[in-house]
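Excluded from the complex is one protein chain; the other protein chains are retained at their positions.
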Amino acid sequence: MNEAMLAPDSTRPSDRASGEIRLVDVTKSFAPGSYAVKDINLTIPDGSYCCLLGPSGCGKTTILRMIAGHETPTSGEITIGGQSVVGLPPVRRGTAMMFQSYALFPHLSVLDNVAFYLKMRGVGKDERRRQARAMLERVQLDHLRDRVPAQLSGGQQQRVALARSLITNPRVLLLDEPLSALDEFLRLRMRGELKSLQAELGITFVHVTHTQPEAIALADLVVVMDTGQIDQAAPASTIFNQPTTPYVARFMGGQNVLTGKVEGQSGELLRMRTAEGWTFEMPAGQSPPAPGTTASAAIRRDRVTLRKRDAEGAVPANAVPGVVEATEYQGSYIKVTLNTGMVHAFVANVGDAAYAAEPVVAGDAVLASWLPADVHVLTKPDLGDAGVPYLDISH
Amino acid sequence: MKTSSGRRPWTFYALAAFFALFVLFLYGPMISVLVLAFQGPSGALDFPLRNPSLIWFAELAHPKGTGDVIGAFNRSLPLALIVMVLSVLMSVTAGFAFRRRFHGATLLFYTAVASLIAPGLVLSIGILVMFRFLDLPAAWYSSALGAHLSWALPFGLLIMFAVLGRLNPSYEEAAYDLGASRWRTVRDVVLPIVFPGIIAVALFGFTLSYDEFPRTWLTAGTKNTLPLEIWTMTTNVTSPALYALGTVTTIFSFLLIGLALGSILVIQRRRSAQR
Partner (left out) sequence: MTSKRSLTPYLQVTPLALVLLVFFIVPIALVLIVSFFRYQMLVGLTPDFTFDNYLDVLTNPTTWRLYFSTVKFTLIVLALTFVIGFWIAYFLVFHIRNLLVSIGLFLVCTVPFWTSNIIRMISWRPILGKEGLINQALLDSGVVAHPLTWLLYSDFSVVIAYVHLNTMFMIVPIFNSMARIDRALLEVAVDAGATRWEAVWNIVLPLSKTGIALGALFVVTLVMGDFFVVSVMSGGLSGSATTGMFNDLQFLNYPRAAANAVILLIVVLLIAAGIFRLVDVRKELVR
């Protein structure tokens, strides 16, 4: 983004209202007995970039639309900057929404689209055109101001939609799958532009997406959703490295989930045994599950070591035996998928150097092992009832 | 079907010939009337055209034997305009209502459809009986107007259904976001977007009324509308004046259609032109 975008808009007061969003026990039901979202509690700090991440139908768009004022919660409270907004019309919330299809008015020129908000506020024609042109210059589209939306490319339409949202001087910008209509190249470019724009403006961005890399690349706060509930809300690195539920661990990729009975604790290490009889250890952490209960743990894929295994022998601790199902070249590493007899495949991401030293091919019997330090216990056991992520992207 | 080579299959030529025949079937008779309207003083109702002249048009203006054509037009035109305006207003507002759920929506929809398909003569008898019971005289501006509306309104409603059903709700939400009231949203966003559909409703409303015969026959009262006048002429006028009248009304209709379709075209062009 250029210099002009960095300069704060002169119309914006320096003591900008807070864009902190708080949802308290929010439930939305479209039909009796079924819930789009249920008992949502979430705080999005002022000036943060928040991504609501989940598969389609998980309720993320419903949350966005409730913040925007296009849906009313069935119960619960929503505040923005400490002020309750339930029942307020969209324009009085200080939010602006960018729609998935952009919803640019097809009968109006680019300039009139951007000036629409000012027109509704009764700003005179010359003044609103001047301000709209200034905004268009900020997104480098002033030369296209007389075109109608159908004459613009997808990327240009998105910038116009952005300009039209920003001219309302919002404290919160809501983005509904803003990058999904763009091709791969544009998507990466616009992703970068959104991130720097948010940094410049310093306002809260809430961005709905179903794509994990998008969320990880953009968000200060990633909210992973599953069938109407929040599974985990945390910074991207935490979500990725310390998922709290089996669902998040699988949805973000990069983790294997093992489930077993807690056998006991020795020192700092907690010991678990799977139904197959394999044992493994992990740091006990703050509040370890009680001995005898069922628990799950996540093991990072890139910390797994593979060794070929000839004979049927005893399986050591912190290891599982398996047969290689497939290998996939990923550039800097090789993704090796193992069949261990468990429901979900066990995946090891082997660095290219390590792989070259001991290559494996489909059909090889191997032992996958790791260090207890690379395992962490999940707060919820995997009872097989969590939604199965529809996308498994590899890292 | 698209073929990569660009050569058209034989079925294209067969169907193109069929299409050409159909267009000839549609327009051929109309053209023959347009030509014969310029028949010479011999007054023959058939080809060939001898000594082309404008005398039959002149006869329309000076009604000796042709009946009150101008009077009938002076009733048909305002009637059609009233039906047009009312059907636009009512079907557009009702179309908006049907975007939400309300009690009786299905009943009202099927009543409208029934009103559309009920035979015009049956309805006319009912309206005539109703006016008799109320001891009101039947007239073009009351009973005929109602009869026309009962047929033009459902048509307009169906068009608005199709138009509004395809309208993306995001446009309205975007307008609310940007501070537009409900009324400003309708005025500044929704109506301009669906304006081509509204022109279509207007065209339907006008022509359905302007050309309507079965529903007018019993309900127009003592003074004829234009289609009734033409109908009377078919039985007692045996000169090309009939063709001249047909020519005039057809040209009038074509002008209207051209105006309506032209404005729809201009709007769509403006919204999608390649720079």
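As written, the chains take the letters A and B, and residue 1 is the first residue of each chain.
Throughout what follows, a contact is a pair of C-beta atoms (placed from the backbone, for glycine too) under 8 Å apart; a residue touches a chain by one contact, two chains touch by 3 or more.
All of these numbers come straight from a predicted model, not from anything done at the bench.
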| item | value |
| --- | --- |
| Chain not shown, its touching partners among those shown | B |
| Residue among B:L60, B:L123 or B:L178 that touches the chain left out of view | B:L123 |
| Residue ranges of chain B at the interface with the undisplayed chain | 1-2, 8-9, 11-12, 15-16, 18-19, 22-23, 25-30, 32-33, 36, 45-47, 89-91, 93-94, 96-98, 100, 102, 105, 108-109, 111-115, 117-123, 125-127, 129-130, 133, 146-147, 149-150, 153, 157-158, 161-162, 164-166, 203, 207, 210-211, 213-214, 217-218, 227, 230-231, 234, 242-243, 245-246, 249-250, 253-254, 256-257, 261 |
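By definition in this document, only the chains that are shown with their structure count from here on.
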| item | value |
| --- | --- |
| Computed distance of Cα centres, chain B from chain A, in Å | 55 |
| Touching residues (chain side chain B, partner chain A) in the complex | 168, 170-171, 173-181, 184, 188-189, 192-193, 195, 267, 270-275 |
| Chain B-touching residues of chain A, taken from the complex the two chains share | 68-70, 89-91, 95-97, 99-101, 103, 105-108, 116-117, 119-121, 147-148, 150-151, 164-165, 168 |
